[in-house]
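Before any comments, here is the structure.
The complex is shown incomplete by one protein chain, all other protein chains being positioned as in the whole.
Letters A and B mark the chains in the order given here, with residues in each chain numbered from 1 onward.
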Amino acid sequence: MKIDTQKNSHMYWNPYFGGFLLGIIILFTFYMTGRGLGASGAMKSGVVALVDTVTPSHAEKNAYYSKFISEDDSPLNTWLVFEAIGVLIGAFLSGGLSGRIGWRTQHSPKITRKRRLVFALGGGILFGLGAQIARGCTSGAALSGMAVLSTGGFITMFAIFGTGFLVAYFFRKNWI
Amino acid sequence: MGPLIPNGVIPYEWNSIIAILIGIAFGFVLEASGFSSSRKLAGVFYGYDFAVLKVFFTAALVSLIGILYMDYLGYVDISQLYVHPTYLWGAIIGGAIMGVGFVAGGFCPGTSLCAVAIGKIDAIIYVIGIMIGIFIFSELYFIFQPIYDGSFLGNITLMDSFGVNRYWFVFIFTIIAIVVFVIADIIRKKQKKIFY
């Protein structure tokens, strides 16, 4: 049977099925490693490694970078970095199987490509900042935190989605 | 008795390999559920697509119930699991900033990585944005430190904070989640369809 990739490319899994599998993955992760998933931690390691290579002395002086730098180990040698590499591979596999791979910018027809990219950059900066203040993003703090009933995880989850709904009105042109 | 790696059942050297395998599964499921599409993700805030809500809550429920059953049957020791620490104001302020970032950018870090893998240019810009955000935070750490380290309540769970029985909590949480799913479907039917 030939899969019509053009038609198929926006056919996603049933969200409940995806959620079920994701739950099993979180369960398995906790069973194996005792910790949850994460994503922004890998990017933090990336930033730390970058700063450490460009200006090692500055990285050592900074109170935040120096937490993640050790003498004998690269800041990239962390669990989350390996996990993030896995995420890239896994998403590439899934996208490849459904024919979703290709250079493109996704945006609402009502806005220009440039506007989309500017907002993506701004949103990214905010998310990066917020993820550091809250010590975790949606996957690390909210999702993995909720799995073990962490109070902080629930608060982060409510804060993210609550604020999201509050400010959604101001960004509506970008999406609908 | 789990967790396997901290208890030395599986040698520590396997940690990185398992990390990659778990990452592959994580990325595959996120991508296949449509989380590489920012418009699908943003749909939850405008009521035209509740995939985020459904995936998120189903995953939380399955993992919660699963962990409690595994703890009950003795496969995993719940007290050894990493509990995300609670820094009250850090979580609220950070979460609020992330909420704005989520609506503006349409991704969260995990989903943006998925979208990068399939070549979304907006996701690549978004990841660069996250890294700039982290860079700003680190450079201005002395400003953020009071929030970052303040109001630390320990690695507490909801049982510690509110004294609820965890089993009852999960039961009620399940019912709430199912009600939310039903409401979400009703809202989505009222919204006009958006093709993306």
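Details
We adopt the following convention: a residue touches a chain if its C-beta (ideal position, glycine included) is under 8 Å from a C-beta of that chain, and two chains touch if they have at least 3 such contacts.
As a working rule, contacts and distances are computed from a predicted model.
The chain that is not shown carries the UniProt protein name "Rhodanese-related sulfurtransferase", picked from "Heterodisulfide reductase subunit A", "ABC transporter permease", "Cell shape-determining protein MreC" or "Rhodanese-related sulfurtransferase".
Per the touch definition above, the residue from A:86, A:140 or A:164 contacting the chain not shown is A:140. Residue-level contact of chain B with the missing chain is found at 3, 5-8, 12, 61, 65, 68-69, 72, 80-82, 84, 109, 167-168, 170-171, 173-175, 178, 181.
The rule is simple: only the chains that are shown with their structure count from here on.
Within the complex formed with chain B, the chain A residues making contact are 10, 12-13, 15-16, 18-40, 42-44, 46-48, 50-51, 62-65, 79-80, 82-96, 98, 100-108, 116-117, 119-168, 171-172, 174-176.
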